[in-house]
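In this view, the complex is presented without one of its protein chains, the others remaining in place.
== chain A ==
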Amino acid sequence: MDKKVLLIEDEPNIIEAVSFILSRDGWNVKTHSNGHDALDAVRNRQPDLIILDVMLPGKSGFDILQEIRADSELTQTPVLMLTARGQEKDRDMAEKAGASRYMTKPFSNAEVLEVVRSMVGL
């Protein structure tokens, strides 16, 4: 498998754990940890899949997602949103902003793998 995933998350130990399980699963994992220039990172990396945390320093995940969807080259890129709150309001906001899937922290590793695989049709 040569699929590239971009993980945008600010907690270093979550980055490390998720990167580890994804790369062991055969993914090419890139990470980015702040909100300001997340869109630039997406454009530069051209990932097959984006995992995007909602609470990021500098800019909220919802705003970043909107920018991603506004970019004609990125409208189809699958985006998995991560949030610490399972509230319906957040789920709605994620859907409106154009998230492909939505996952609530804390998640299990198996869940993450299953979801990201299904998102790129594996």
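Basically, a residue touches a chain if its C-beta (ideal position, glycine included) is under 8 Å from a C-beta of that chain, and two chains touch if they have at least 3 such contacts; residues count from 1.
To be clear about the criterion, contacts and distances are computed from a predicted model.
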Choices "HTH cro/C1-type domain-containing protein", "Aldehyde oxidase", "ATPase F0F1" or "Extracellular solute-binding protein" - which one is the UniProt name of the chain not shown = "HTH cro/C1-type domain-containing protein"
Note = Residue list for chain A contacting the dropped chain reads 11, 13-14, 16-18, 20-21, 24, 55, 84, 105-109, 112
